[in-house]
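Every protein chain of the complex appears in place save one, which is left out.
Labels run A and B following the written order; every chain starts at residue 1.
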Amino acid sequence: MFPFDRSNGAASGSLLSARPRWGEKIIEKVIFANGMLAIIVLLGVLFILLRQGIPALVETPIHKFLFGTAWYPVSDPPTFGILPFFVATMWVTVVSTVLAVPIGVGAAIFLAEIAPRKVADAVKPIVELLSGFPSVVMGFIGLVLLSPWIQNTLGLNTGLTGITAGIMLAMMSLPIIVSVSEDALRAVPEDFRQAAYGLGSTRWEVIWHVCVPSALSGISAAVMLGVGRAIGETMTVLMVAGGALALPELPVDPMMPMTAAIASGIGNAVQGGPQYHALFAIGLILFLLTLFVNLIAARVLERQKRKFTAG
Amino acid sequence: MEIKNIKSRYLTQRVAIVILAVSALLVIIPVIGIIIYMIANGYSSLNWEFLTASPAQAGKAGGILPAILGTVYLMLGTILFALPVGIMAGVYLSEYTRANWLTRLINMAIINLAGVPSIVFGLFGLAVFVLGLNLGMSLLAASLTLAAQALAMTITTSREAIIAVPKEYREGSLAIGVSKWQTIRHIVLPQASPGILTGAILAMSRAAGETAPIIVVGAAFLVGGLPVSPFDRFMALPYHLYTVSAHIPGMPGEIKWGVALVLIAMVLFFNMLAGIVRIKARKR
Partner (left out) sequence: MNQVSMVTVNNKNNANVQPEGEARLRMENVNLYYGEFHAVKDISLDISSSSITAIIGPSGCGKSSLLRLFNRMNDLIPSARIEGLVEFDGVDIYQPGIDVVELRKRVGMVFQKPNPFPMSIYDNVCFGPRRHGIRNKRALDDIVEKSLIQAALWDEVKDKLDQSGLSISGGQQQRLCIARVLAVEPEVILMDEPCSALDPIATLKIEDLMRTLSASYTIVIVTHNMQQAARVSDMTAFLMVGDDRAGMLVEYGQTSEIFTNPKNKKTEDYITGRFG
């Protein structure tokens, strides 16, 4: 009814002879390819670790590799036993978890259940600030501030120990533990609380007997994520754990967690040489370990989410 | 519950609340303490020369300009690779998939990718980019490595931002014979851009602070001159901080604190920028 200008490609086509829209088809293919990229990169990482790490496990039988206590990469013949690194990783992770979980969950309960909204809103950015601290900065703080203090207080020869690293790791795991636990607590339906108050419970009883149990799976996911973070953290442990190659017996010993072993060894490793492959094998173990922890965390978190949503 | 117990029940409650409040303080006091301490110690070394000169006397004097520039280039390089890919993957996951096994698999991959230790990405980058593609220990190889690591974040934030665009806008566009891709391009992406931008800035800030991967792919402590090509070797602030604080004996304290302060200022500046963008977007 109006003299529209139909000369420039706007003409109505037939319903059946669809315009091909090649450009869009190509774009959609590209988008699909990119959608697959997360899988490709993850599999790529696994593939590289396997390809470069397997030769080390052929050279050194896997039980000797995992349970050997000597790491002499440049001797002839070299010896690759990673038990000291593995135990070191366990020690720093345990110290970190023991410290971070009670403090982090306690803080989360305080923020979600007790603190007035204004206080919680003021604290949140500070916690987020902490999560933005680069790990090298935390390592630096541990090196110059915490380690002298640890050395003096515990009367040690060196302040660079597993416990020093564990404390710094605890600080670094706090943001994720606090925020995931807080979310889990806030997701507990208000009716649960009302019902418990209706039975004459005190506020603390409501928190302890109703809210925390209801949020427990979310809180455990938070703990798993914190553990995953502590296992994979590199710079902090590289700088403050002490770097000793011996099998650590106590958290106060200097030690070399797996991540630090890779970071400190890779610069000297000859490409394609035995040490190079051995370091990739450590990477493979780290990858599988964190994959395992994260899968559990994801599974638990998924269940928590479903708990209050599915009818 | 017995009446005589009510006093002890309230006592328990009071003790518990005090413990919880102390936990919260234990989380925030160290953060504030570190920031104050860092400013107090690093402030004196911040001057024009420190920020604009190259290192002298093996890093014990002079400035840190090459390291600052290296970090800026790494941030840009990372986002150059990670953002377009992240947006497209986000579009795919929010607009082109249905809930099926493939989508679940991709989501699983993203979650796990986010949990892979940074040092492992370093090994990946070393094998694939430095040696495999023969890019050498270059800015380019390091950017690609950090981009692989940043992917999980750019994909997740893009997807969330895209999903948050109201369905009504998509329908309004589709209902007048605008194709799906045009709807995404002209309606969905512009609407999602603040959220995508927030994620991009956070990914850049994280790339600025990453150290372990660039140790593996070969950051340098001292390089003559400033980086001019993506194939150059490079210095970077976090690696510089690592080296001056852990490896060079007799390093003057103000250099260490100065480097740390510049690094944290850069990282926190971008974090805050992301926060501002997010708040602005929410207001709209």
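General observations
In this text, a residue touches a chain if its C-beta (ideal position, glycine included) is under 8 Å from a C-beta of that chain, and two chains touch if they have at least 3 such contacts.
From a predicted model like this one, the values you see are computed outputs, not experimental measurements.
Residue B:S173 is the one among B:S94, B:S173, B:S205 or B:N271 that touches the chain missing from this view. Remark: the omitted chain is touched by one listed residue; of B:Q191, B:S245 or B:N271 this is B:Q191. Annotation for subunit A: contacts to the undisplayed chain at residues 1-2, 4-5, 8-10, 12-19, 21. Although one chain is not displayed, subunit B still touches it through residues 98-99, 166, 168-179, 182, 186-187, 191.
One rule holds for everything that comes next: only the chains that are shown with their structure count from here on.
Averaging Cα coordinates per chain places subunit A and subunit B 14 Å apart. Looking at the complex, you find that subunit B touches subunit A at residues 1, 9-10, 12-13, 16-17, 19-24, 26-28, 30-32, 34-35, 37, 85, 88-89, 91-93, 96-97, 105-106, 108-124, 126-128, 131, 148, 151-152, 155, 179-182, 205-206, 208-212, 215-216, 238-239, 241-242, 245-246, 256, 260, 263-264, 267-268, 271, 275. The part of subunit A that touches subunit B in the complex is made up of residues 21, 24, 27-28, 30-32, 34-39, 41-42, 44-45, 48-49, 51-52, 102-107, 109-111, 114-115, 123, 125-130, 132-137, 139-141, 143-145, 171, 174, 178, 200, 202-205, 207-208, 225, 228, 231-235, 238-239, 259, 262-263, 266-267, 271, 279-280, 283, 286-287, 290-291, 293-295, 298.
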